[in-house]
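Got a structure for you, written out below as structure tokens; questions coming shortly.
Only a single protein chain was left out; the remaining protein chains are all shown in position.
The block that comes next holds chain A.
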Amino acid sequence: MGFRGFIVLVVLMGTGGSPTAAVSLKDESAHPNFVTREQKDPTVEEGRGDVMATGELNPSHFPARRAAKVVQHYLNTRYGSPYRLFGLEDVHSATAEDVADTGRRYHLQISAHEIISNRTQKCSADVFFPRGEPTQPPEVKASCEELLQNTTAQEEALYQRYKEGHSLLSAQYIPDSQGHIEPDVMPFWHLSIVASSFIMLHESTENTLYNMAQVAQITQLETERKELKFDSHMLLHDMVSQEILHWKLLFTWSPAEGIKVQQMQQIPKPNH
């Protein structure tokens, strides 16, 4: 099976629309380990056959969940760093509507969990999946309640350490088979997930659900520029097809500039 496509992007900023930053100073920090809320009755039918749901969606069914996952990827491309990483905590409500013949728009109320500071916040988001060939990436708008935790000091420290260039980072299989990650490598795992979120966001459709499976390899490259530069081989998992997708990703990072993807290319999975 030949590889699907060859995308060379010189991307200066993350994809997606510009969110409106939260103004509220309310400190929600909901403890994620609260007792299960009653789930919406799963027997509520959404529609039959292959027709995708519109109108009010059951938030625990897959159409809302797939759209919400796209919001997670968007938040990571927009705000992610070695010390800031978002997960999807919950979907509270969702609606979907067809937009003429151009595509479908979802409106979602979700909770996002910032994993490193262990804080959860509510977000409101719109996800538009364009229709037609060739497939276009989704467009996302999101606004969340809380101001982001300050991670500048940690980012600077990490940046300085690897900018000095005494030893360039080189690592593979993160996490390892036992799910273990060396503490020194943790920030680069977070960085890899954030960088991969650019791919996952770009590739998402109503028929995919992406998560990062493993960093096969990440190597820091020498560079004259201020930013740290990385060459990497990422393994992504699509829950819907159950496939493992292999992507080469070349990206830079600095505390000031954030993550910038220079090149991303899907490569064929090894023959088996």
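Simple rule for what comes next: contacts are C-beta pairs under 8 Å (C-beta built on N, C-alpha and C of every residue); 3 or more make two chains touch, one makes a residue touch a chain; residues count from 1.
By our rule, contacts and distances are computed from a predicted model.
Visitor: For the chain not present in this complex, what protein name does its UniProt entry give, out of "Cryptochrome-1", "MTMR9 protein", "Carboxypeptidase A1" or "AP-3 complex subunit sigma-2"?
Guide: For the chain not displayed, UniProt's protein name is "Carboxypeptidase A1".
Visitor: Can you say which of A:118, A:149 or A:241 touches the chain missing from this structure?
Guide: A:241
Visitor: Of the residues A:61, A:161 or A:248, I need the one that contacts the missing chain.
Guide: A:61
Visitor: Can you tell me which of A:94, A:108, A:195 or A:212 touches the chain that was removed from the display?
Guide: Checking the options A:94, A:108, A:195 or A:212, the one contacting the hidden chain is A:212.
Visitor: I need the residue numbers on chain A that touch the omitted chain, in ascending order.
Guide: Its contact residues with the unshown chain are 1, 32-36, 39, 41-43, 45-46, 48-50, 58, 60-62, 69, 87-88, 90, 115, 173, 175-180, 211-214, 235, 237, 239-244, 271-272.
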